[in-house]
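For this depiction, one protein chain was excluded, whereas all remaining protein chains were kept in their positions.
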Amino acid sequence: MWQVFRCILGRDLRLAMRRRTEVLTTLFFFVIVISLFPLGVGTEKQILRILGPGVVWVAALLASMLALERLFAADHEDGTLEQMLMTPQPLSLVVLAKVTAHWLLTGLPLVAMAPLMGMQYHLPDTALVAMVLALLLGTPVLSLIGAIGAALTLGLRGGGILLSLLILPLYIPVLVYGSRAVTVSALDFAETLPYFSLLGAFLLLALVLSPLAAAAALRIASE
Amino acid sequence: MKLFRFSSPATFYPLAGKLIPLFWVLTALALAIGFYWGFFETPDRLGGTNPQKEYYRIIFIHVPAAWMSMWLYLMLAVWSAIGLVFNTRLSFMMAQATAPTGALFTFVALYTGSFWGHPSWGTWWDWDPRLTSELILFFLYVGYIALHSAIDDPRRGDKASALLAIVGLVMLPLIFWSINCPDPNQCAALHQRSGLSQMEGNILFAMLTMTFGLWMYSFAATLTRLRSLILEREGDSAWARDLLERER
Partner (left out) sequence: MSEFLSQGGYGAYVWGAYGLTLILLLGEVLQLRRQRRTIFARLSRMIRLRPRRERGDPA
């Protein structure tokens, strides 16, 4: 079982490393969206401090959304996906491996970049730590939920924009608690524990349920 | 199995045709009674120190529409689940027929809430947890309809949107809860507490009658749409052709 997981994870990472621009595009989209906000709403420190957590989270939502479209698309086009559907190993494991690779390539760089973005918004140090932790717990959930949408819209015309319509409402719980954790941490870091527990619970739930749902969606899409 | 007899479109189509007029009659009756009761048998003012004036009568359309929008989403997901489990065409069509009416009711609940909000809170839109939840429900309906219409193959469309409806139903409690309680230690304050038990009898009666009316309306509208969907998909089959010959 682990062999399949490792094999697909390694393959996806190797493939992505050959086309590094795709990974960088997502990251820079994240950076640009966040950098545009102060230009739109004004550069007053007080306002930025209030907006910061929410803006970074919404940007993370959009960035991970943008990358999702390609999650299964390449394998669908060259027929690899059909082979994967026929393997005796559980399809959800394959999905989990692909999502993990996807998160390592698009989610993790965002997490690493987030403190820098937080500094643009004059967030205090405690808030930066909280932001990294919250994103670390939250972005995998985004990738996992998004995988369901990516599988449902596989190969459709205008799949990308449809995907955002389907998936963005489902991101709300992560957005609410993720950004509130950062806001609260600026006042008192000890108060953030319930938020992190909730995000952790979402992650566990998503780890169990969403590969199953995404696998079912893949089977429907390639019937 | 007697129940499964009606899971075939060919037997369900005439049955629905007989039921629809009945539902229309019940709709008209209930809405008329509810309207009369809501406007003539209820007080003009509501509450003690800061009373709700006549505009509270929007409640008779706002609350039933909001209830129906949630009920219909539940039905949508239940029919989708039945379709996926038993692989029955009719269940998927039932789900598909429910969605537009449900989306319509979410929209009605949203703007009647807005019309109520302006006189009572002084603003057209406020991020009241219940209104926000209704907005998200509207997005879920739109997502379902969009996915279904984006897929050309009806069988794939049925199953894919059914799966989406179920995922949505699983996520809905989490979404509603996160909107209601952005702080896990305490939940957001609602603008008006709802309490069915402390409501005046006449107001409650009008509200429940209107709810019944809208419920019957959903039956009538959904079944009518379902019959069209059946004809659209199965128009080539022998029973549909017989039926058309007879009706011509």
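Letters A and B mark the chains in the order given here, with residues in each chain numbered from 1 onward.
In this text, contacts are C-beta pairs under 8 Å (C-beta built on N, C-alpha and C of every residue); 3 or more make two chains touch, one makes a residue touch a chain.
Worth saying up front: this structure is predicted, and the values here are computed from it rather than measured.
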Contact list for the unshown chain, restricted to visible chains: B
Options B:115, B:205 or B:239, residue touching the unrepresented chain: B:115
Interface with the unshown chain - residue positions in chain B: 39, 44, 53-55, 57-58, 61-62, 65, 100-101, 104, 107-108, 111-112, 115-116, 118-119, 217, 221, 224-225, 227-228, 231-232, 235-236, 240-241, 244-245, 248
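To be clear about the criterion, only the chains that are shown with their structure count from here on.
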Chain centre separation (chain A, chain B; CA means) in Å: 32
Of all residues in chain B, those that touch chain A in their complex: 136, 139-140, 142-143, 146-147, 150-151, 155-156, 159-160, 163-164, 167-168, 170-171, 174-175, 177-179, 182-185
Chain B contact footprint on chain A (complex, rising order): 145, 148, 152-153, 156-159, 162, 165-166, 168-170, 172-173, 176-177, 180, 194-195, 198, 202, 209, 213, 216-217, 220-221, 223
